[in-house]
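Pasting a structure here, questions to come.
Only one protein chain is missing; all other protein chains are in place.
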Amino acid sequence: MTATAAPPGREVGARGARALVDLVFRARELSLVAALAVLVAVTAGINGNFLSGQGVEDILLNTAILALLAVGQSVVVITRNIDLSVGSVVGLVAFVTGDVLARGAGLVPAVLLGVAVGAACGLVNGLLVSFCRVPALVVTLGTLYVIQGLDHYIAHGRQINAVDLPPALLALGNGAVLGVPYLPLITLAVMLAVGAYLRAYPSGREFYAIGSSPEAARLAGVPVRRRVLAAYLVSGGLAGLGGVLWLARFGTVVGDSANGWELLVVSAVVVGGVAITGGVGSVYGAALGALLLTTIGSALVVLRVNPFWQQAITGALLLLAISVDRVLAVRVARLLRKGGRR
Amino acid sequence: MSAHPTLALAGVSKSFGAVRALRDVSIELHAGEAHALAGENGAGKSTLVKTLAGVHRPDQGRILLDGEPVVFTGPADAQQAGVAVIYQEPTLFPDLSVAENIVMGRQPRRSLGRIDRAAMRAAARELFGRLGVDLDPGRPTRGLSIADQQLVEIAKALSRDARVLVMDEPTAALSGAEAARLFSVVEALREHGCAVLFISHRLDEIFALCQRVTTLRDGQWIASELVAGLTHDDLVRRMVGRDLGALYPKQDAAVGDVALKVERLTREGVFTDVSFEVRRGEIVALAGLVGAGRSEVARAIFGIDRWDAGTVTVDGRELPPGSPTAAMGAGLALVPEDRRQQGLVMEMSIERNIGLTGLRSLRRGATISRRAERDRAADWAARLRLKFARLGDGVGVLSGGNQQKVVLAKWLATEPSVLIVDEPTRGIDVGTKAEVHRLLSELAGQGIAVLMISSDLPEVLGMADRVLVMREGRLSAEIPRAEATEESVMNAATRRAA
Amino acid sequence: GTTKSSVTSAPAPAPASSSAAAEADPNAPLKEGLKLAFLPKQINNPYETIVDNAGIEAAKEYKGEAKEVGPSDASASSQISYINTLTQQGHDAILIAANDANAVCGPLQQARAKGIKVVSYDSDAAPECRDLFINQASSEEVGRSQVRLLADLIGKKGEIAILSATANATNQNTWITYMKDELTKPDYKDMKLVKVAYGDDDDQKSFTETQGLLQAYPNLKGIISPTTVGVSAAARYISGSKYKGKVVLTGLGTPNQMRQFVKDGTVEKFALWNPKDLGYLASYAAAALVSGQITGAQGETFKAGKLGERTIGAKGEVILGPPFTFEAANIDQFDF
């Protein structure tokens, strides 16, 4: 019995198939870009103001924080976990940072404190999920309530006003370099760094391995707990940074900033093609998802859609986005199959 | 050969609750030697493997590396020590590419410590070359057949350049060609001084590949000896503790009407124009190389996948495409190839798994009768000699072979008129295998039509009244029992299209 | 079947207070040791906190005991759990800023059945479910004056928009009704209300809604935001955008939140009553009710500490006073 050598021609078929598969993977991001382009083109066609400098700047600024949170969230989701506490963390950090700044703390220490508080929340989540092996959804829903309670407890009806904050911080939130505001630049830098790490580094790939099959990852000697902990640290830390940026951008905070944002962030991640079941997707997709959601929101306002219709349309578009993505993927899979046996 | 064994277990015991999986077991793996581990289902082979791999920690006893005691706190430690393991059940990352699965944790690097993807793919391609496999390193492993998954596992283990290679039933899902290729690769590794531990229920393979064999029975060490002096029967006696009758007891049964008729069945890109029929009392084997599309045909017949053209008729009734419920209603049963995903609900108890195909028949009034469920499970467990502690235990804790028995029980309990079995003895020990064969033969005798997919050629030749051979998605030959030989079947399976 | 017309045409349920039989005794002394509870729309709203704290302070003046409890979200359903709890705990009076005039009605009636007095403030409950409503200013006056304020600033000409709180907020909707009515006057024929947007009393939402308004309506001349959260968020966006100096913003805001924007010229004028006085008045009114000085009938009077004597108007309303207009010249005299 001799094993059959691959007949010529098969290799080509396989290549073609792979190119197609690759395309589908990239297409997740491509289709988002396309959807975005259509949306912007249509909106700008109806109301030219949409693409004015101010309009674009507003959208970028509005996206920045959501995208930042989506990047952190997608790292967690890729490991087949979830972090529902991000919204609460943003709220807590925004208030605490504002509070210490209003009491005269230095800018740099305050920012570091904010990120540290966020990372600490992530650490708690991460320890509970990875070392105590309790389900992520329950834990982070629990910490959502706890952190929110803490935030309200500290704030207790107080308000931080822009006048109490150092001008440097407000400049960070609203200033720009060469016409591009700082906030989206910060998000972009974070996204590229995290994205490159996840894609090109062995330890980064391990996040995908864990999400794809936790059991196999354990058997492969992947330090599962440490990676999951790291994912939560990243998510928490970025939520902390998001809180600081929130403060910088809005200047006024009460005890419930970003209330309810957990679902928004998860939406962005899902629309961005990160599988909720782990192992698939990229932070670029997640950030694009955030951009798409924000742009839809702005476009509806600019198009003078009745405010009562806005939410319904956003929901419908969200469904449309994930459905089209899915239908495309299924089509391609079928093409692959019919394209011939390997 | 050095004085110390490369890796050894000394007096190791391991219990899971009340189950004593290993009792004071010792084994020595020497460099340059292929060591077989034999035993019935549930004898403790996989547990021993997992102990060597650092997955389980022994309750008692020691692991010795080059004669020095070591403690493996996790799989990473064992890998560090140069132990590569192929587990009984594939452990792949379905969303990652084949190449990435192979090199996970040891990716080739380029500047700035980044992964070198081109090198990664090249490495995978080179490994597949050695194994004579044609798999695309760039595709995700999701959707690979069990056999291809097993091949990826093998490539993964080989890529580690390990000092100790442990293989838990690597050939269970493979057909002869791939297995032969694997053996030549292992042979080469062994000659380079690698210590090999090999587990298989196909005793021929043990005799072909290994120098030494250790036998386990009920978690206990029975013997470690040279293979050279042993006969087939000796080994079986060590494993089972008694002599066994004939392995393939297919009796001729009265062949009745056509029970299953498949006409011009086509699923684009998977199989084309498949036509055949199976009569009552007949066992028809579907043979072919891995990837020939046999499982796909079975899945389509049972309604798991839709077909694009053709018809399937059971007892004269045409089946709608894509409805397992309708297929079951017509008297079809399918014992699927992947028992973990398709055959069993791992978290459920033995009795509930067996009851799952009979949710209607177990009904008393509106609710399920637990007594009826338990009786049904107990009955079949006894008939298949299932080894278990309590019927209420999860199937997940059963050994691989015993899990397979539960799948069989679950489908036989539906009293089908047409039984399709996909690799029914995959991972089943010789004793049970004989039982399964007897059972299939008995069922055929009772007038059931059996369609058997198997990569185990002796099994095909021993059991089948007729052999259908598939090649690249088409039926390439139909060979009656009298003419079926290894050569004729393999020829039909591999012959190139002109 | 049972339809709306069949129900509303049925004889109306017995009107108003169950203790209507009681006679008011204007000279009765304020009781000591009264237990009052403030139930704001939501805790964590700084405006509500100012109001309630003033009310709690006021209670100390007449040796009563007051507390603030409430939900963290501005929904009617969570307020109701609190009403029930307060009823169980046996307070003398509940002071509530209702999130939904009708939804809180049943539980409030139950509380009153147990002899608890109910005073609504800031946002009214259905009149038959409370004894008194302390209105910060006449709703009509607030609505119309906001339009007048903006009209003066933009020369009675151009497109305008309103940035409200939640779509269901009772007080907001009442004010907006009066604003729309005011705009029908011929005097304002050149002013056109193009949109009512909702910022949900959420700082960030109000902020982005403002952005949207300005983009969608490039010819917008002015915005009224009759909510403290909305007006400060809108001011913040405008002050940092190219619209500063081109679009006029006014509304209801607190001096502390708006000071910066008045100084940097984003906002010229805005209005508000003194929230501390609102809480103070509500607190005294509740005490007067419990002590039997008043029953809630029109024309009764009571003495509200430093605010002096107040009279109950139609439908059991007590009005704090006209809204006060803040501008650069006077803003530094206030701290709240």
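Should a chain be cited, it is by its letter among A, B and C, assigned in written order, with residues numbered from 1 in that chain.
Heads up, the rule we're going with is that contacts are C-beta pairs under 8 Å (C-beta built on N, C-alpha and C of every residue); 3 or more make two chains touch, one makes a residue touch a chain.
As a working rule, contacts and distances are computed from a predicted model.
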| item | value |
| --- | --- |
| Record-based protein name (UniProt) of the chain missing from this complex, from "Cytochrome c oxidase subunit 2", "Dihydroorotate dehydrogenase B (NAD(+)), electron transfer subunit", "Autoinducer 2 import system permease protein LsrD" or "NADH-quinone oxidoreductase subunit N" | "Autoinducer 2 import system permease protein LsrD" |
| In the full complex, displayed partners of the excluded chain | A, B, C |
| Contact residue for the chain not shown (choose from A:36, A:107, A:120 or A:313) | A:313 |
| Candidate in contact with the missing chain, chosen from C:123, C:166 or C:232 | C:166 |
| Which of A:31, A:130 or A:143 contacts the chain that the document leaves out | A:143 |
| Absent chain, residues of chain C that touch it | 1-8, 13, 43, 67, 69-73, 75-77, 80-82, 84-85, 88-90, 100-103, 105-106, 126, 166-168, 170, 173, 198 |
| Touch list for chain B against the chain that is not drawn | 302, 304, 324-325, 327-328, 334, 336, 341-348, 352, 355-357, 359-360, 362-363, 366-368, 410 |
| Absent chain, residues of chain A that touch it | 128, 132-135, 137-139, 141-150, 152-153, 156, 260, 263, 266-267, 270, 275-277, 307-316, 318-319, 322-323, 326-327, 330 |
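Rule of thumb we're sticking to: only the chains that are shown with their structure count from here on.
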| item | value |
| --- | --- |
| By mean Cα position, the chain sitting nearest the middle | A |
| Label of the chain whose CA centroid is most distant from the centroid of chain B | C |
| Centroid spacing, where centroids are CA-atom means, of chain A and chain B in whole angstrom | 42 |
| Inter-centroid spacing, chain C versus chain B (mean Cα positions, whole Å) | 74 |
| Residue ranges of chain A in contact with chain C within the complex | 47, 49-50, 52-55, 58, 62, 148, 152, 155-159, 161-163, 174, 246, 250-259, 297-298, 301-304, 307-308 |
| Complex contact set, residues of chain A against chain B | 1-7, 10, 14, 17-18, 21-22, 200-202, 205-206, 208-209, 211-213, 215-223, 275, 278-280, 337-342 |
| For the chain C and chain A complex, residues of the former touching the latter | 43-46, 48-49, 72, 167, 195-198, 202-204, 207-209, 211-213, 215-218, 232-233, 236, 240-243, 256-257, 259-260 |
